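Omission of a single protein chain aside, the complex is shown with its protein chains in their original locations.
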Amino acid sequence: VLYRTPEMENIFSRVAHLNAGIQFESALARAEATAGVIPSEAAIRISSACDSFQPNVEQIFTDAIPAGTIAIPLVKALTAHVGSVAGGYVHWGATSQDLVDTALMLQMRSGLELIDSRLRAVALTCRDLALEHRSTLMIGRTLTQHALPITFGLKAARWLGLLSRQLERLQEIRGRLLVVQFGGAAGTLASLGSSGVIVQRHLAEELGLGQPASPWHTERDRIVEIALHITVIAGCVSKIASDLAIMAQTDVGEISEGAAEGKGGSSAMPHKQNPVDITLALAASGLSTGLSSTIVGSLRQDNERSAGVWHGEWESVPNVFMYTDFALERLGAALRSLEVHPERMSENLSRTNGLIMAEALTMKLAEHTGRTDAYRIVQAACEHCMSQNRSLFDVATHDPDIQNSLSAEEISTALDPMNYLGSTEEFIDRSVSTFDQLPQR
Amino acid sequence: VLYRTPEMENIFSRVAHLNAGIQFESALARAEATAGVIPSEAAIRISSACDSFQPNVEQIFTDAIPAGTIAIPLVKALTAHVGSVAGGYVHWGATSQDLVDTALMLQMRSGLELIDSRLRAVALTCRDLALEHRSTLMIGRTLTQHALPITFGLKAARWLGLLSRQLERLQEIRGRLLVVQFGGAAGTLASLGSSGVIVQRHLAEELGLGQPASPWHTERDRIVEIALHITVIAGCVSKIASDLAIMAQTDVGEISEGAAEGKGGSSAMPHKQNPVDITLALAASGLSTGLSSTIVGSLRQDNERSAGVWHGEWESVPNVFMYTDFALERLGAALRSLEVHPERMSENLSRTNGLIMAEALTMKLAEHTGRTDAYRIVQAACEHCMSQNRSLFDVATHDPDIQNSLSAEEISTALDPMNYLGSTEEFIDRSVSTFDQLPQR
Amino acid sequence: VLYRTPEMENIFSRVAHLNAGIQFESALARAEATAGVIPSEAAIRISSACDSFQPNVEQIFTDAIPAGTIAIPLVKALTAHVGSVAGGYVHWGATSQDLVDTALMLQMRSGLELIDSRLRAVALTCRDLALEHRSTLMIGRTLTQHALPITFGLKAARWLGLLSRQLERLQEIRGRLLVVQFGGAAGTLASLGSSGVIVQRHLAEELGLGQPASPWHTERDRIVEIALHITVIAGCVSKIASDLAIMAQTDVGEISEGAAEGKGGSSAMPHKQNPVDITLALAASGLSTGLSSTIVGSLRQDNERSAGVWHGEWESVPNVFMYTDFALERLGAALRSLEVHPERMSENLSRTNGLIMAEALTMKLAEHTGRTDAYRIVQAACEHCMSQNRSLFDVATHDPDIQNSLSAEEISTALDPMNYLGSTEEFIDRSVSTFDQLPQR
Partner (left out) sequence: VLYRTPEMENIFSRVAHLNAGIQFESALARAEATAGVIPSEAAIRISSACDSFQPNVEQIFTDAIPAGTIAIPLVKALTAHVGSVAGGYVHWGATSQDLVDTALMLQMRSGLELIDSRLRAVALTCRDLALEHRSTLMIGRTLTQHALPITFGLKAARWLGLLSRQLERLQEIRGRLLVVQFGGAAGTLASLGSSGVIVQRHLAEELGLGQPASPWHTERDRIVEIALHITVIAGCVSKIASDLAIMAQTDVGEISEGAAEGKGGSSAMPHKQNPVDITLALAASGLSTGLSSTIVGSLRQDNERSAGVWHGEWESVPNVFMYTDFALERLGAALRSLEVHPERMSENLSRTNGLIMAEALTMKLAEHTGRTDAYRIVQAACEHCMSQNRSLFDVATHDPDIQNSLSAEEISTALDPMNYLGSTEEFIDRSVSTFDQLPQR
């Protein structure tokens, strides 16, 4: 009830569903006239009636329960609106599922466009963060523990890489999977004689959808693949939001959500600033990914048209679009208002007294002593750090074995996180460049 | 968008949620006055303001997104409505989650009552079918194959048994799991000093909810157990609906849904009568059971109050109530209008030419020949039936090995399904009696 | 492949499954002899043969694939082992599913016992932590932010409360849901004539299982409820493990897993001590909770015995037992070796410069100024703290409005977290006492 954006709600509203169904009927009539299956005048009349038709949404959804589908009451009402003679040609040769599935395809087309924009906007913000914080040092954390230094730019660049791959796939999916449904009562287009396939082609063209090799009333792989990708995008949101939530902890404090009037406060605690956008992004993305099994389960549809599993799609498919879009929107809001605290990142980096640089010191020392000795010497130094609560620099500069090989300046250089970033820059550049080369929509 | 009954939608509507929250605030004020924590006059004023308060639902839900919860804008609006002085005592010592969780508990209480009635009604219809069709023979099917005769009454009685167990558990759950949430900002009730536990007790009494040993902001086992039981009930619906769908197949034809104006027809095919209620019951129950993992996943809530997982419950918990209630309602409609076709059951029973009675014949023959010989003789007879497409009675009455031991009448008796029902009657009686002994609500 | 304990693996091993099936056959023979259905000598022979029978596990599982069940090859092999005459009475009147379901019930009985012990052990450690750290101050965190002080004992006590409720339910479930399966080919016990129900009762007694009102070949609610509870327990593990993971973060450092040889190190980073037990507990519990929808989906079983869904239980049900037991074992290990760092808890408590005590100061000041003025004054003080990076004590003792009402000592007292714990002690006591009153197994 909370987890939907107005834009996506419009795309999957009851009225939008009916309008997409009307669009199907209009296109069908024109396609059939083109193929010579129904009279041209009938098609003209139907098309024009479709343009002016405003269905009684409430009534049609009420009647859909005994009818088992919105198609029957919708076609009935549309037929009446078209009037006699031409009315007899409405829905010619089609079955209810042709209308409903094609309507869903049209709605998903809009939904995919919206997700694409939203995803692109989030990616763009990640790109900005990657470049701006290319050299903003922070600690890399693995299994909850401080590991080695990274930069915040690298973190953002990897988010960007993740999102770019989803954008790429989104584009590929839109070209391949959005197809028309047209098969008639049992998928043979029997009542159209030998014209079935021709009408199918014209219909697809009218609607700007792809033409499938055959009807797919109970082969739901395309819808499943689309909806699954939407849940995967939600999963990507959850990864990024989860990283942000960790960084936003009071104990970490490396980022915070931008404050705003009425945002994230607590009535009881004046000092609190909750990461609200992140929280809601996590909630909505979890709802979306939790539907993945239901979505894949939708592949099990019996016979020529199934009883039940298909009907479940009418709820699960719109829901994953709703949840994912909301999650993307909240994540986007969080990222755009993000306050980054490099000073806290820097503070946290030194929490282990320099121990995170032990590997770096070992590598440097090894140039003089060989790797085995270096490892032994540095490990001993690390133990002194921990038992005496001293910094690695302090211990190292007082350790005769290290002093023999390295000057204080060299030690200092080896212990500087900025000098131990490996391929960080290159990974950032690659990520940005991959994104920049994505085709524009 | 289709899969909700008006009754359950009312219980989990936005306004109902806010009203339950207002009910919490009203009860809290009274409880705190009773405990001497706030002035009596303040409590009286708050209580009366709560009675007259009609929140701006749209506004509060819009503000809930930046606030991260409906509690903050709701309490703000309520406080303004209460006015100065007393307004300062609204929500005293409570945290947002206290309000939201308790509101959900109140809504679930109503939801459980509704599910209970709906389930009871379905069970009652199963009881009627069990008694009416106690002796209506049909084939028992296992792994899709004809096995041995049963009666339709037995099938209905086992549905009844299944549902009775869920009713019993529903009652147990309602007594055990519906508790108040009250812990304050970090679950210590710190701002109430030593009065916290006393207020908690009064609050529980005011609302007619149980008093938990401690706050449970991040221990969601009760909510999870309730919601899971609701998905289990949906799973039970899916079992019964699935049995009905099998019996309703044109090829089986043992039951059909009662016809009605606008129900289950096909625009193209005048002969079709689709099992629409069953279909929608299957759809909705599948949506509910598909949420079980999401529900259980909600147990993983961090710290003293979690970011994200909790917020997901606001969607998943109402949804399982909605879907399950709708599924129960559709199943109930299907069962109440059910047309049972005993003649088709009887016809189907003889589809295997009596082979389903081979076991019965073996048992009878064994009394004369011993079991080993009987098995060998009857198996040979079965093979003749299949290869020559003759009935088992025909083959048996012409088989010298069988004729030696059994007269045609004895064979006929042995092959009569009515005589091979074992404990069928007793199982029916037990099921009915278990249901009849369930306590009334 | 990693996520199983040897103990649970033994309970659900292939050989254990076959042995439970043999136990069923042995008990069935005795029950049928008692009921006068088969000769006593046959039962004695079968029982004794069952005792000595060691099935060829590999062969039986290979044959189970074409047979569709282990019951057919197992019964065949057992019959051969029993030898002629008595062999003819093996499996008398039973169907394959009677054997397989009852075997699963026997295995689950052992599995539930093991889970009970493991859960009890974890709870006991939580109890110890609750008492030991009853007054160990730490910060309560909500939505990732510092909220108000709690004690680590309270946190542990709430874990204990969570686990105690699961133990209670475990006990209730074991008494109610472990029942025998016995229905014959179509659930009528047809081949036993009027003796079916008597045999069923003796069989249940022989095995120490409950006697259901009727067979339940396709009413899986009991198995589903058991398995779901196991996933709920896994969910509880995930909550506790997740709390621990947060506290174990280098940035928080409030707990660490006890170090041990070969435990949680990193080849590259000498300073790292990964929370390994917690990590694996999270992994295994997530695998278990992720199966909940599959488990509930198992309710949809058709007809008198279903094709496919039932067969899936053979994998999903053992798996939730395996994963949950492993998760409990790892969590237990983490808790038993837990190193608690009260000094870090204390340090973290003061990270916000005392702001977490603002609410407490407001309450104290309100006794002199009234609540509205107090709130305004303290809020202004908080803003000074943040903008000037000073402690609340420092600001408050220099604030004329506060000094007018409160002495430095009174301010100090008000700002002492130890004085702002509300009902903490009582909640701990209640939790411990609830656990202590749980019946011993």
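By letter and in written order, the chains are A, B and C; residue numbering begins at 1 in each of them.
The working rule: contacts are C-beta pairs under 8 Å (C-beta built on N, C-alpha and C of every residue); 3 or more make two chains touch, one makes a residue touch a chain.
Nothing here was measured: the structure is a model prediction, and the numbers come from that model.
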Of the residues B:358, B:402, B:415 or B:428, which one touches the chain left out of the display? B:358
For the chain left out of this view, which of B:143, B:320, B:365 or B:395 touches it? B:143
Considering the complete complex, of A:109, A:202, A:272 or A:305, the missing chain is touched by A:305
Which of A:297, A:312, A:332 or A:354 touches the missing chain? It is A:297
Interface with the unshown chain - residue positions in chain C: 1-3, 12, 14, 61, 63-68, 72-73, 75-76, 91, 95-96, 184-185, 191, 241, 245, 260, 262-269, 274-276, 278-284, 286-287, 290-291, 293-294, 297, 307-312, 314-316, 318, 323
Chain A residues touching the chain left out here are 68, 88, 95, 140-144, 147-150, 154-155, 157-158, 161-162, 165-166, 169, 184-194, 196-197, 200, 213-222, 224-225, 228, 231-232, 234-236, 238-239, 242-243, 246, 285, 289-307, 359-360, 363, 371-372, 420-424, 426-427, 430-431, 434
Go through chain B and note every residue touching the omitted chain. 139, 141-148, 245-246, 248-252, 266, 268-276, 279, 293-294, 297, 348, 351-352, 355-356, 358-359, 378-379, 382, 386
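Everything below uses one rule, namely that only the chains that are shown with their structure count from here on.
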CA centroid of chain A to CA centroid of chain B, Å: 34
Residues in chain A with touches to at least two other chains are numbered 245, 266, 268-269, 274-276, 279, 293-294, 297
